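Just one protein chain is left out here, and the rest sit where they should.
Here is chain A:
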Amino acid sequence: MEKARPLWANPLQFVFACISYAVGLGNVWRFPYLCQMYGGGSFLVPYIIMLVVEGMPLLYLELAVGQRMRQGSIGAWRTISPYLGGVGLASVVVSFFLSTYYNIINAWAFWYLFHSFQDPLPWSVCPLNSNRTGYDEECEKASSTQYFWYRKTLNISPSIQDSGGVQWEQGLCLLLAWLVVYLCILRGTESTGKLEQLANPKAWINAATQIFFSLGLGFGSLIAFASYNQPSTDCQKHAIIVSLINSSTSIFASVVTFSIYGFKATFNYESCLNKVILLLTNSFDLEDGFLTASNLEQVKGYLASAFPGKYSEVLPQIRNCSLESELATAVQGTGLSFIVYTEAIKNMAASQLWSVLYFFMLLMLGIGSMLGNTAAILTPLTDSKVISSHLPKEAISGLVCLVNCVIGLVFTMEAGNYWFDIFNDYAATLPLLLIVLVEIVAVCYVFGLRRFESDLKAMTGRTLNWYWKAMWAGVSPLLIISLFVFYLSDYILTGTLQYQAWDASQGQLVTKDYPLYALAIIGLLVASSTMCIPLVALGTFIVRCLKRGDTPPVA
C-alpha cells in the first residue's frame, strides 16, 4: 500500500505558507531602497508591469507544476523529462546555499532583540575609553549605532583575508535560530502553515529582478508547498493572491521605511545645526541662546564681516547642514535594518518597546522565509525512497539543520559579514534566472503546453486563460533571457569585483578588491548550481545509451 502524501489541512494553510515564504526581509529592506533610487512613486510603474507580466505567470507555473506532479522539485522535473532532473537538483543546491547564509540574519535579529531589554539601548550610547575621559575613538569617528553593529555585533575584521575566530555570542544566536527553524519544520507540512525613472532601463531591470527574487521563484520551495496540495486546489487564484499580497507588503513597508527615513533625516539635520550653533557660540563667545536655527545665516554673515580673521579659522569646521543630503542617503540590506532603523528607534520615546517590536517582526519575516527554504531541501529528501526508508523524518530534518548550522558558523567569524555579502550577492542571482528559464522552457516545450493545459483542466476543473499561455510561451522566457544577458554582461564588464570593508581607524567603509581565492569561491558558487542542469542531463543520456547498448533492439 502506498503511503499517502501528507496534505495541507485546508487551502488557507497553504496560502499562508506561501505568503510567509514570499514576504521576507527583501520586502522590508530591498524594495524601499529601490523605490528611493529609481524615482520614488514612479518605480511602482515598472514594478507593477513586471509583476503582472513576469511574477504572477511564473508563480502560477511553479504552483501548478508542484500540484500536478505532487513531488518536490527533483522528482517533479524528472517526471516531466528524465533529462531534467538536474533542474530540481540545481534548485536544491541553491536553496541549500540560501539556507546556509540566510539564518545568520535571524541570529542577528535575535542578538538585537535580546539587547533591546536595557535602558539605555546599547546602540544609543558610545562606550567610554580606557581612562574614562571620553568616548571610544572608533565610536566617535563613526556613530554609536554603526559602532554597535560593526564592533559589538560583528566584531568585523579590516578585510576578508583576516578571518579571525568564531564569535561565540553570534554562534549561540545562530544555534538558537536553527533550533527555532527545526522546531517549526519538525512535524513536516502540518506545522509550516503558519501565519505569514521610467526611461532608465536600470529601473525596469531592477523591478524585474525584485519581483523575481521577492516571490522566491526557482528555489523549489513553491513546488514543494504546492505538492502537498489537493489536486483540485485552484492554484491560479492562489498565485494571484500570493503575488498581490507580497507586493502590497512591499509597498506598505516602503511607506513605513520612508517615514523612518524622514524622521532620521530631520533628527540628524537638527543635531547638525545645533553643533554648528554651539561651535559659533563658543568660538565668538556669543550669548548663550542667542544663536538659533532661524537667525543662523544672518549671524554667520555678520560674523564673517565683523571678525574675518577668526571666522576663516572656524570656517573649515562648519558643516553645511542640508536636509536634502540627509534624505539622499539610501541604504539597503543589513545596513538599513541594523544601522538606520536602530538609529531612528533610539531617538524615539519608549525606544525599548519599538526595538523589541521591530526585531520581533524581522524574526517573524526571516523565520517564515527559512521554513520555505528548508522545505525546498527537505521535500526532495523525504520523497526519495532511499533516504526516507533509513531515517525518520525528524532525523532528516535534524541532520539538515545541523549541517547548515555548522557551515553557518563561518559567517560568525570576524570576516563573516564579507562572506555573507558574497553569498547574498552571488549564490542565488544568476543560477535562479537560469533555473526558472529552463523550468519555463521545460513546461512549455518539453512537457508540452497543450498537455499541461489539459492536465490542469483535469486537476482543477478550470480552463487555462489565454493570458497565462501567452506569458508562459512567449513573454516571460524572453524577459528572463534579457535579464540573464544583462547581468552576465554587467559582471563581465565590471572586471574585478570589489567589496566594502569597514575601516576601524577611519570609522567608515572603504572599497577593496576581492582576493583571488574569494573570486574562485564566487565562481564555484555560481557553477555548482548551474552545472547541475547540463551534467545531470549528460549523465542520464550516457546511462541511457549504455542501457540501449547492452540490450540490443528486439526485431
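Going forward, contacts are C-beta pairs under 8 Å (C-beta built on N, C-alpha and C of every residue); 3 or more make two chains touch, one makes a residue touch a chain; residues count from 1.
Just so it is clear, contacts and distances are computed from a predicted model.
Within the choices "Cytochrome b5", "thioredoxin-disulfide reductase (NADPH)", "Collectrin-like domain-containing protein" or "Large ribosomal subunit protein bL17m", the name that UniProt assigns to the complex's undisplayed chain is "Collectrin-like domain-containing protein". Only one residue from A:42, A:163, A:266 or A:281 touches the chain missing from this view: A:281. From the options A:118, A:317 or A:508, the residue with contact to the chain not on display is A:118. Within the entire complex, the positions of chain A that touch the omitted partner chain are 1-2, 4-5, 68, 70, 79, 110-111, 114-115, 117-118, 125, 127-128, 132-135, 172-173, 176, 179-180, 182-183, 186-187, 231, 281-282, 285-289, 392-394, 455, 458-459.
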